[in-house]
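Omission of a single protein chain aside, the complex is shown with its protein chains in their original locations.
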Amino acid sequence: MTLFTDRVESGIERALTAVSLRQRVTADNLANAMTPGYTAQRVDFEGSLSAALQAGRPQEALATVVDSTEAAKADGNNVDVEVEVTEQQRTGLQYAALVEAANMKLGLLKTAIGS
Amino acid sequence: MAVLPIGTVTTPFVPATSSISGISGISGVSGSSGTAGTSAVTPSFGDMLARGIESVTSAQDTASTLGGQLATGELTDISEFTTAAAKASLGVSLTANVRNRAVEAYQEIMRMQV
Partner (left out) sequence: MFGALDTASTGVHLGRVWMDAVSDNIANLDTVRAGDEEPFRARLVVAQSRAGQGGVAVAGIELKGGDPVVVYDPENPLADGDGYVTRPQVDLSEEMTHMLVAQRLYQANLAMIQQARDTYSSALSIGKGV
């Protein structure tokens, strides 16, 4: 495995898992957009991944689910549907870009291995 | 009104149950970059080949484990499985190529006039 996993590839893989977590969290926010008392959640990981990559240890990057700090409406719900829809779009594109990056690295490996 | 079981707990998103984080630990070396601390001298070709094969086998094991999790529905992120499967497949290609080249080299040597 380590023959194939350089740090960039490792970083891409961790980002993929984190972004898919972010997508689940966004889906939860959207489903509960009108649930009284519900607090929207966010996923923090870019900072952690960046620091882990700089330290040369991408496997130590962490994804944390945190409450959003947006103001709540009268019923205690603080979800803004438009914000979540935008987040959903962004997450989708982010994931697709990461898949491209992963495929590119795998393609290079395949070429290096030869046939 | 709790939402996700994760809550505000920091979750390492390489799940403990997967062997991916274990993989980086298994070999303990950087493989091709040759920074193994196991011997003071450059590792022999045989050593490198042995380590390479070990890496390929563990790649296949990882892919297999994740495939199992995929089948039972426990796997939360599909990309873990597909990247592991792609690497396992590359590993097989690499082994095949190395073997073929080794065989060719052997045959070449055998053809030489003594």
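Each chain carries a letter (A and B) given by its place in the written order, and its residues are counted from 1.
The rule is simple: a contact is a pair of C-beta atoms (placed from the backbone, for glycine too) under 8 Å apart; a residue touches a chain by one contact, two chains touch by 3 or more.
Keep in mind it's a predicted model, so treat the numbers as computed, not measured.
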For chain A, residues in touch with the removed chain: 16, 20, 23-24, 26-28, 30-36, 38, 81, 84-85, 88-89, 91-92, 95-96, 99, 102-103, 106-107, 109-110
Residues of chain B in contact with the chain not shown: 1-5, 70, 73-79, 82-83, 85-87, 89-90
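As a convention for this text, only the chains that are shown with their structure count from here on.
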Whole-Å gap separating chain A and chain B, where each centre is the average of the chain's CA atoms: 24
Of all residues in chain B, those that touch chain A in their complex: 1, 3-4, 6-14, 20-21, 23-24, 26-27, 29-32, 52, 55-56, 58-59, 62, 76-80, 83, 86-87, 90-91, 93-94, 97
Residues of chain A defined as touching chain B within the complex: 1-5, 10, 13-14, 16-18, 20-21, 24-25, 28, 32, 35, 37-39, 41, 45, 59, 61-67, 99, 102, 106, 109-110, 113-115
